[in-house]
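A single protein chain has been omitted from the complex, and every remaining protein chain is retained in its original position.
And then chain A:
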Amino acid sequence: MSEAASSLPAPVPKPKPITNKMPWWMNGLAIPGVQLLLALAVASLVVLGVGESPFATLKVMLVGALDPQAGLSSTLYYATSLIFTGLAVTVAFHAGLFNIGGEGQAYFAGLGVALACLWLDGTLNAPLMFLVAILSAVLFGAAWALVPAYLQARRGAHVVVTTIMFNYIAAGLLNYMLAGPIRSTEGMAIETRPIAEAALLPKAQPWLQAMGIEVGPSYLNLSLLVALICVGLVWWLLWFTRLGYALRTYGQNPRAAKYAGLSATSMIVIAMLISGALAGLMAVNDVYGAQGRLVLNYTGGMGFLGIAVALMGRNHPLGVLASALLFGALYQGSTDLQLEFPRISPELILVIQGLVVFFAAALDRLVRDPMERWYLRRQLKSVAH
């Protein structure tokens, strides 16, 4: 290739090479934006079918979710969980793995956080307990991803199937634990006893109030900072470290990675461990930070919603951050919805979630192909003039 090129006469320098590579705003903004609009348009049809106005619905959802006095801090609380589960999908994705076990990893991590907190909440103060909660969430989340990772790497068992199975196994295990061994002896709710007040960090509301910022009460807590740090760490890991380069190489071309001397086993296992640890951190936000106890089915689909967040965010940490905020707002908005429109159930979020994943990922080329053609035509025109 290079020899053939050198034998040719030197090419006339062009002002701007025409390639079919899209600029960042096409991949990062324009195409996902159109896909999101399409998904919302179809969701609007559902709302119309229910007999309500889509615009009024969307207005209620967004106004409620973004009002600093009311929903905004809850939006940020949900976004915190979604950043963790979205990043989990992202890291695995760059290594060519589709981890749909975030739900189970987060749930199992909830067990880890609960066990650590219930064991140590009498002896540790709040900052130390916070660190122990983070540590146990990371360990348990990663542990739950280890078996699927190992089976994929050494036994060829597809990670998608095994992580689905592990979601159900985690649910069974936690159901068992919460039905008996770690269930609170007081009250009817299926949950652990509350973690001692002294070992818990205060939520965001009093801190913000002390700084003179008035917010509505919510579960928002320090975990948001941990999530933002994770956004930065994942970015740094993927694009500025040897390990990240190795993971992405393996994800793009496993055979090339093998020739470069990378071990497939360690790539798969490392990617899945990081992914599971990130998903597990959701337990810090929820079990330690928000509820102060482990509640049955506390994950509530946030692990799955992380898939939509990652795919909508184009598997880039900043994209994950943006789409976690968007989905956090939609999630909070869907809980507000019921007060204004009792006919619309809050599960509308699942419809939107499904449609976003469908249009932004599964049907990606439906929007991408015509838009890329449009962009290239426009570029060719600008050269012709």
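Observations on the model:
One rule holds in what follows: a contact is a pair of C-beta atoms (placed from the backbone, for glycine too) under 8 Å apart; a residue touches a chain by one contact, two chains touch by 3 or more; residues count from 1.
One rule holds for everything that comes next: contacts and distances are computed from a predicted model.
Comparing "Penicillin acylase family protein", "Dipeptide transport system permease protein DppC", "Nucleoside ABC transporter membrane protein" or "NADH-quinone oxidoreductase subunit K" against the UniProt entry of the hidden chain yields the protein name "Nucleoside ABC transporter membrane protein". For the chain missing from the display, the contacting residue among A:Trp25, A:Tyr168 or A:Trp374 is A:Tyr168, taking the whole complex into account.
The chain that is not drawn here is touched, among residues A:Ala88, A:Val138, A:Ala246 or A:Leu311, by A:Leu311.
Panel shows chain A; residues 46, 49-51, 98, 100, 147, 151, 155-158, 160-162, 164-166, 168-169, 171-173, 175-176, 179-180, 304, 307-308, 311, 343-345, 347-355, 357-358, 361-366 of it touch the chain omitted from the view.
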